[in-house]
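For reference, the structure is listed below as structure tokens.
The complex appears here without one of its protein chains, the remainder shown in place.
Up next, subunit A:
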Amino acid sequence: MVITTTKSAYLKGFADGAPFILVIIPFAALFGLIATEAGLSVIEALSFSVVVIAGAAQFTALQLMQEQAPTIIVLASALAVNLRMAMYSASLTPWIGAAPLWQRALAAYLTVDQSYVVAVGQFEKAPEMTIPQRMAYFFGCVTPIVPLWYFFTFIGAYLGAQVPDEWALDFAIPITFLAMIAPMFRTLAHVAAAVVAVVVSLLAVAVPYSLGVIVAGLAGMLAGAQVEYWMASAARKGR
């Protein structure tokens, strides 16, 4: 489909975002379910998804609150998980930075992994798109995703109270996180970041208030950045 109007941009965005429906439904339902398991009401679980709209950070906060970590640690860890959103924001800026402020604010709220990946891909492929077309495309991407994020959080929370203990839902968060991380291992630097983070995290497991997670995360980021730097230097010398 060629984008000639804002309406066709919106429709193309909608079509490109639609495949993520398959990811969002189970992920949202799982959050609702686990939130109820942790003692949240349906309204609290739904508020969480509407206000925060960031799955991995929500799971992180939930897990740390269950471990009775202090509020400041819960916030710091969950926001650290969301730091990549600042990366997304930085990378979207050249494309939509000139749009009206209210549109940028709305787009910021709606910036999630899926909308970011799809939108930046399209903007790079079709740099001739106008600013209104880019915004229409972006809002098109999130239209099939975000309402389902809310709705299936509600469904998951609503059904959650009926789930028996034998279902081992304690392990749903680790499995979901591992599944989300796995496709991110694109380079040696990503692997190094994860390995260092895991080793430091296991060594620091006795550090109180889950502060070990933040220390381990920082160590992993330093390792990833350093390996990337070495590899880039080696590539330059090899030429």
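As a working rule, a contact is a pair of C-beta atoms (placed from the backbone, for glycine too) under 8 Å apart; a residue touches a chain by one contact, two chains touch by 3 or more; residues count from 1.
Here is the rule we go by: contacts and distances are computed from a predicted model.
S.K.: Name the omitted chain as UniProt records it, choosing among "DNA-binding protein", "Molybdopterin oxidoreductase", "YeeE/YedE family protein" or "AzlD domain-containing protein".
M.R.: "AzlD domain-containing protein"
S.K.: Of the listed residues A:L33, A:I53, A:M129 or A:A157, which contacts the missing chain in the full complex?
M.R.: A:I53
S.K.: Just name the one of A:A9, A:A28, A:V42 or A:I96 that touches the chain not displayed here.
M.R.: Final answer for the missing-chain contact: A:I96.
S.K.: So which of A:A15, A:M87 or A:A234 would be touching the chain we can't see?
M.R.: A:M87
S.K.: Among A:I3, A:A28, A:V42 or A:A107, which residue is in contact with the omitted chain in the full complex?
M.R.: Checking each option in A:I3, A:A28, A:V42 or A:A107, the one touching the absent chain turns out to be A:A107.
S.K.: Please output the residues of subunit A touching the missing chain, sorted low to high.
M.R.: 22-23, 26, 38-40, 44, 47-48, 51-54, 56-58, 60-61, 63, 65-67, 71, 74-75, 77-90, 92-94, 96-97, 101, 104-105, 107-109, 111, 166, 168, 170-185, 189-190, 193-194, 196-198, 200-202, 205, 212-213, 216-225, 228-229
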